[in-house]
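With one protein chain held back, the other chains of the complex are shown just where they sit.
The chains carry the letters A and B, assigned in the order they are written, with residues numbered from 1 in each.
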Amino acid sequence: MNLFVWLRPVAFIGVLLSVWQIAISRHTVHLLPTPVEVVGGIADLVQHGLLLKYVVASLFRVTWGYVLAVVLAVPLGLAIGWSRRAEMAFNPVIQILRPISPLAWIPIAILWFGVGDLAAVFLIFLGCFLPLLLTAINAVQSIPAVYIDVGRNFGLRRVDLVYRVLYPAVVPQLIVGLRITLGIAWLVVVAAEMIAVNSGLGFLIIDARNAGNRYDLVVAGMVLIGIIGLLLDLGIRSLERVKSFRWSYSED
Amino acid sequence: MSLMEPFVTPAAVDTKLRVEHVNIVFDRDGKSTPVLNDISLEVGDGEFVCLLGPSGCGKSTLLSTMAGFLSPTSGEIKIDGEAVRGPDPRRIFVFQERGVFPWLTVEGNIGFGLFKLPRAERERRIAYYVKMVGLEGFERTYPPELSGGMKQRLEVARALAVNPDMLFLDEPFGALDSITRLIMRGELLRIWEAERKTVIFVTHDIDEAVQLADRVVVMSARPATIQQIVNIDIPHPRDISSPRYLELRDGIFKQIGLAHKL
Partner (left out) sequence: MKSLAEPKKWERYFWPILVSALFLALWHYSVIWTATRIFPSPLDVERGMAELLRENVLWGDIADSLRRVAIGFGAAVVLGIPLGLTFGWYPPVNQVVNPTMQILRPISPIAWIPVSIIFFGVGDDAAIFLIFLGAFFPIVVACVDGVSNVPSVSRRAGRNFGLAPWQLLAKVVFPAALPQIIVGLRIALGIAWLVVVAAEMIAVESGLGYLIIDSRNSGKRYDLVVAAMLLIGLIGLTLDLGFRRLERIKSVRWGFRNES
């Protein structure tokens, strides 16, 4: 039963791949690779030991930038969301910084950190910080006032109120925000690597093209990016299913 | 028609809660809306009092103020002689089932206020109240899997577990179907008779008020005043077909100005 569910989407992908393969193969000289060539490219990377190296490099940067952003943005966002004055106060600054693509920070990042890992981590941190902050602020503000009233009614002091009411109440929304932000982090790392560093999947794409028009590697890189991004997303979704976090979804 | 003097409780019963000339005015962006107008009331220890009135008349506001969630614009509320300054575990507010915490099990919810007790005592109390409200077998269930009536019972259990002096109930059965409502009223009376807390209960349902309360405080529309306080002198269990019941109920109907025939 389960297998049949996958049959049609996989068949669809198969059709797309076939069309792609045929369309390209009709030209003897072609820049855009066929799916077969892409697979060959991936095999090539594995052979040279580059696949693992690049994937690890990208994941490493994502992890650092993302975790740093989570550790700083979530408590700060919860605190700001709790106080209406704080939210009023910080809102303009947040709203102006938010539409600035992390990539626009590249010159500044390179100025401060030079070309390399640190700059990439900084960019990922930037890309994740504000969305997480906003998610945390929003999560606190959407706690039904009733829960806070109940907490106060039972005599909870401020600290207890935070641990026993506020935190459990915001967790579902936070997790959704964490998932979306991880997706953002993955997008930023690829872009950052294309410009600011010398390893990683993003770098692979730029380098493969620049050093010899190896478009099979370029597309191989893209495919890998897509797959790993999807895996990261699925990974966090499985976290959402842990029962004690699930409470808000069963309400739907 | 507002009551000139507060109803005097018989000398044998201590006054638990006293409302003295409370006015509440809401100020929103410059517009003042008076909600409660010169409310004075006394409630005796162990009494079951209903605040009855049409929706939006301010009775929930009065209840919230009594429980300490709101401050009166003028006037004072005293419980056991002390002025009310904020919410307190000695007087628990029972919200409609939406007050139940969805991230805690039934046990977790009931034990919520018991954090000061040693573990053994806590577990004993939780088990006791689970049984009292009839939720045995559901101890480890999460609220989203419970029915409306069960969630309501869970809230009552959670409130009772901390052994408060007073319970405030704000239309607790409003979201339930009428059959469940009848059952829940019986349950509530059963629990009240066992524990004899002072209960203040808000409702817009006349029958509910006459079935449950020792006294019914009939309130007018906004800005609310106390129109009348009716003493329900029928002992429990009340026969809802008895002439005295119907007489009292019709009296309130008439007071509110409702027609008898539909």
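In this section, contacts are C-beta pairs under 8 Å (C-beta built on N, C-alpha and C of every residue); 3 or more make two chains touch, one makes a residue touch a chain.
In this text, all values refer to a predicted model and were calculated from it rather than measured experimentally.
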| item | value |
| --- | --- |
| Displayed chains contacting the withheld chain | A |
| Among A:Leu3, A:Val93 or A:Ala211, the residue in touch with the chain that has been omitted | A:Val93 |
| Hidden partner chain, touching residue among A:Val55, A:Leu72, A:Met222 or A:Ile236 | A:Met222 |
| Hidden partner interface residues of subunit A, rising order | 5, 8-13, 16, 31-32, 82-86, 88-93, 95-101, 103-108, 111, 140-141, 145, 148, 183, 186-188, 190-191, 194-195, 202, 205-206, 208-209, 215, 218-219, 221-223, 225-230, 232-233 |
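Note that in this section only the chains that are shown with their structure count from here on.
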| item | value |
| --- | --- |
| Centre-of-Cα separation between subunit B and subunit A, whole angstrom | 49 |
| Residue ranges of subunit B in contact with subunit A within the complex | 67, 69, 86-89, 92-93, 95, 98-99, 101-104, 112-113, 115, 142-145, 162 |
| Subunit A - residues contacting subunit B, complex | 144, 146-147, 149-150, 152-155, 160, 164-165, 168-169, 171, 244, 247-248, 250-251 |
